[in-house]
Each structure stands twice: as C-alpha cells, then as structure tokens.
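Each remark here refers to the structure printed beneath this line.
A single protein chain has been omitted from the complex, and every remaining protein chain is retained in its original position.
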Amino acid sequence: MTLTPDNPAVSLNDVSKLYGRFAALRMVTADFAPGRLYLILGENGAGKSTLLRVIAGLIEPSHGKLTILGSSDHKAVKAHLGYMAHASMLYDELSGRENLAYFANLYGIREHALCAQAIRTVGLDPTLERRVGQYSQGMRQRLSLARAILNDPRILLLDEPFSNVDVGSAKEMTRLLGSMRDSGKTIFLVTHQPALLEGFADESVYMSAGRVIERVDHRAPTLEAKR
Amino acid sequence: MKFLYAAYGITWAVHIIYLIILTRGFGKLRDDIKDLERD
Amino acid sequence: MRSKFAIFALFTLALLSWGLYQALVAAPTEATMGPVQRIFYYHVPNAWVMELCFPLNFLASIIYLVNRKPAVDAFAVATAEVGVVFCTVVLLTGPIWARPVWGIWWTWDARLTSTLVLWLIYIGYLMLRKLSTGGSNPVLAASFAIFGCLDAVFVFMAIRWFRTQHPQPVFGGGANSGIDPRMMHAFLINMLAFTCYGALLVWIRYTLERTRQKVDEAHAMKSLMHHEAGAK
Partner (left out) sequence: MSVLGILRTTLAKDLRMEWRSKDAINSMLFFALLVVVIFSFSFDLTAEESRQIAGGLIWVALLFAAVVALNQTWARELRNQVLDAYRVSPAPAESLFLAKTIGNFLFVAVLELLMTPLFIVFYNLRSVGPVHQLVLASLLGNWALVVNGTFFGAISIRTRSREVLLPLILFPISIPALLAMVGATTSTLTGEGSAHLPLVFLGVYDVVFTLVGLFLFETVLQAE
C-alpha cells in the first residue's frame, strides 16, 4: 500500500468545531491516504466522534476546510460515504430488511437483492421478519454495519462498532473490514478496543483534546511520523 | 392625569428594567473574563 | 469607540429629557381627549422603534444564513430583544390610553392585536434562542425569524379582514391639518429621541453579545490548552 499524499481520500485543513465554550476539534490539519484502515484512538472527549461526524458531513466545522475525495463540496461526495454511530440508526419498529430497503432507497438503490446481500455479508439472515427492536445488541450492531456499507462507500466511518458485541462477532466484523480495506476502501474506526484490530489496522491516529497528536504507521514502522 | 403619568412611568419602568438586565449581562461577562485570566 | 458611545449616550439622554419636557409641558393639551393624549408622544415613537427593529432582525437573519458571520447573528439577537422591549412598552401604554378614551382596557382592535401577536412571535424567537444548544442555535433561530417576519405580514392582513367586529377608532386623532405645530414639534422630538435610544440599546446589546461570543471562543481555546497540558 503506497501513500499518495497528493491525492488523499480525506484532507482536513485547520478544521475546528466549537460549541460555545467547548472546543470539540481544534485546528486539525491532516491528510488521510486512500485504501487504508485508520484507527482513531484517544480518551473520552478527545474529539474522535466529532472528527468522524465532520467527515461524514453531519457537523459543519466552525472554521477550516474539509476536502473529501478531492471535492470540497460535501453534498457531491455523500453517495460515497458510509457512517455508523454508537446508536444503531435503525428503526426499531421495522424489520431488518425493511430498514435496509428504506435506507438503500435514499441512495437510489432499488434492488432488493442488494439489501439481502448486505445483510448476509454481516452474517445475518435476510429472511428474518423480527422487528429490529427485538434484536440483540450484537445483531443490531451488525445490521447497522450492513446499513453503512449498503451503498458500497469508498470511505467508511465507524464509531465504536464493537461496543457490546461478543468477541466472535467482533472478529468476524474485523475480517470483513480487512477485506473491504483490501478492496481499496478507506476506513476510519473509532474504538476503545484496538487489540481487536491487531494486524488489520494500517495506521493509528491518536487524538487528545480536539487535536490529532500523533500518527503511527503500522505498515512502515521506520517512517513513524510524529505530528 | 393619572393615566398619563402611569403610561410614562410604565414606559420608563420597562426601559430601566431592560437596562438593569443589560448591566447584569455585562457584569456576568466581566466575571467570565476574570475567570479567563485567573488560571 | 468608547468616547463615541459616551457622546451618543449623552446626546440621547439630552434628547429624551427635552422630549419629555416638550411632551408634558410645552405641547398644549388636546381639546377632546385632555391630558391622556400626551401618551401618544411616547406610545407612537416606541411603536416606531419596534417596527424598525423587527425588519432589521429579518434582514440580519437572512444575511446570517448566507454568510454565517457571528457578528450578524449578534446583531439579530440585539434587534429582536430590543424590539421585544419596545413592543412591551407599546402593549402596556396602549391600554392605558384606551381606558380613559374608549372606556375599556383592551379591544381586539387591529393594531393592538397585531402588536400582541408580534410580541408573542418574538418571545418565541427569544425562547428558541435560549433553549437551543450548541452550534445549531443561530441557524435555527434565523430560520424561525424568517418565518416570523413573513408571518407578521399575514397577521396584519388576517386581523384587518377577519376581526372587524369592533369599530376601528382612528388612532391618536391622526395628523390632520388642524394639529397644533407645538404638538407636532413634541411628537417629532420624541420620535428622534426614541429612535436614538433604540439605536443605543441595539448598540449595547450587540456589544454584549459580540463580547460574549469572543469570550466563549477564548474559553474554548483555553480549556483545550489547559486540558492538553494536563494530559501530557
């Protein structure tokens, strides 16, 4: 995997996000090359989730410039983003299939086979008629991942995808993410359990108090770049 | 006559109350700035 | 800036005192209404300032949605709040005038009613500002302000058209040709005085909001450095 800093998948230039007296992000400048799996690490309140939400376009930065896939118009690249949060982002009152069919529609995807495919990919049964409200936490988390990868995104943003998931499922999800990265996708993953991704992650990004304080490249340990 | 004075009195009462609110706003702001300088 | 402010404040104060003298002493007592007519010298200028403030708030809200400058938002807050203050004065002095002249405190007359609705709309605006959190606050408020100001147009029409059971008295006798020039004089002085006073209040409120924004930002930056120092 070669770094292509001239053509990063995501590029942040002096991005800040202030909430009244609180700075969630402060002057973050960073380029992220495509086709890599980035682990975003840091204590609570370090700005990890905010960073993901800014890249996802859910939060407008207070200052600074954000470029995604070479475009600074966020609307133009929305179709290429996948986002998964702590919360399931699913309707409890609908079945898994109904949920995915609805979200697929938002991306202009009409084939039902594709939804079934996404559900199978995360290891769930697409014929399950149960409402999502009755799913276990692990199942919900997997379905949530299925929702995030429905549109075959080029950039995948995952906020704590393994919280409350049993180790077996987590391993399975990790393998899936690894193969997605190998197919050229850029993945950002916020987690408290970096051990689960041992060997899969390309780079660890450490955040503290709204800043990126350190980046460790696992593929080229000799080039360990400090920021 | 009493209506006239009541109207003028109330006008200034409202405006003075607002001025007091503004002054208190500035007072709070001053405290905040002091906070900022303290540590 | 500070000295300019002081000069303007003193000038306004002088105008207001002179206006008060003109309204209570210099202007002759009106024949039919008696001394209550003098309420008019305060009531109408206050209404005028209110009518200036709300459209300014509307404009500021539109501009804010386009350029997202915090200063514009601060101006929007200032005009809305000052507008509400003057609106309150109008709503209180109106009935005090109505009681001796019409014999009732309140009537669902077109002007009183629309002023009341306007007051309710902008109180809603201020509540929205107070209750909304985080960075979305000014955007939500600005969108609401646009609805509110457009709605005001409908309020005026609706009340004029669908609420006309009561006879509509001509307010303040109108500026008919027989008006005493000294009355006109007192009226114009007070118009000027209250317009200056309104501008002064907007200036103060704007400064307050703008300073608060800057202090908040400084706090945000500092809490961060503090945090970082602690973490390392």
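Residue numbering begins at 1 within each chain, and the chains themselves are lettered A, B and C in the order written.
Note that in this section a residue touches a chain if its C-beta (ideal position, glycine included) is under 8 Å from a C-beta of that chain, and two chains touch if they have at least 3 such contacts.
For clarity, every value in this text was computed on a predicted model and none was experimentally measured.
*Asks:* If you put the missing chain back into the full complex, which of the shown chains would it touch?
*Replies:* A, C
*Asks:* Consider the whole complex, including the chain that is not shown, and state which of A:E43, A:E93, A:D125 or A:D166 touches that chain.
*Replies:* A:E93
*Asks:* Check the options C:L92, C:V117 or C:A218 and report the residue that touches the missing chain.
*Replies:* C:V117
*Asks:* From the list A:A9, A:L25, A:A85 or A:V165, pick the residue that touches the absent chain.
*Replies:* Touches the omitted chain: A:A85.
*Asks:* Touching the hidden chain in the complete assembly: which of A:D31, A:E60, A:D152 or A:E172 does that?
*Replies:* A:E60
*Asks:* What residue numbers in chain A mark contact with the hidden partner chain?
*Replies:* These residues of chain A touch the chain that is not shown: 53, 56-60, 75, 78-79, 81, 83, 85, 87-94, 98, 102-103, 105-108, 147, 151.
*Asks:* Spell out, residue by residue, where the missing chain touches chain C.
*Replies:* That gives, for chain C, the contact residues 65, 117, 120-121, 123-125, 127-128, 131-136, 139-140, 143-144, 146-148, 150-151, 154-155, 157-159, 161-163.
The definition used in the following text is that only the chains that are shown with their structure count from here on.
*Asks:* Averaged over CA atoms, how far is the centre of chain A from the centre of chain C? Could you give it in whole Å?
*Replies:* Their C-alpha centroids are separated by 49 Å.
*Asks:* Where the centres are mean C-alpha positions, what is the separation of chain B from chain C, in Å?
*Replies:* Inter-chain centre distance comes to 16 Å.
*Asks:* Could you tell me which residues belong to chain C and also touch two or more other chains?
*Replies:* Each of 219 in chain C touches at least two other chains.
*Asks:* Where on chain A is chain C touching in the complex?
*Replies:* Touch residues, chain A against chain C: 17-23, 26, 43, 59-60, 62, 208-211.
*Asks:* Which bits of chain B are touching chain C when the two form their complex?
*Replies:* 1, 3-4, 6-8, 10-11, 14-15, 18, 22, 25-26, 29, 32-33, 35-36, 39
*Asks:* Taking the complex as given, what residues does chain C use to touch chain A?
*Replies:* So the residues of chain C in touch with chain A come to 133-135, 216-217, 219-221, 223-224, 227-228, 231.
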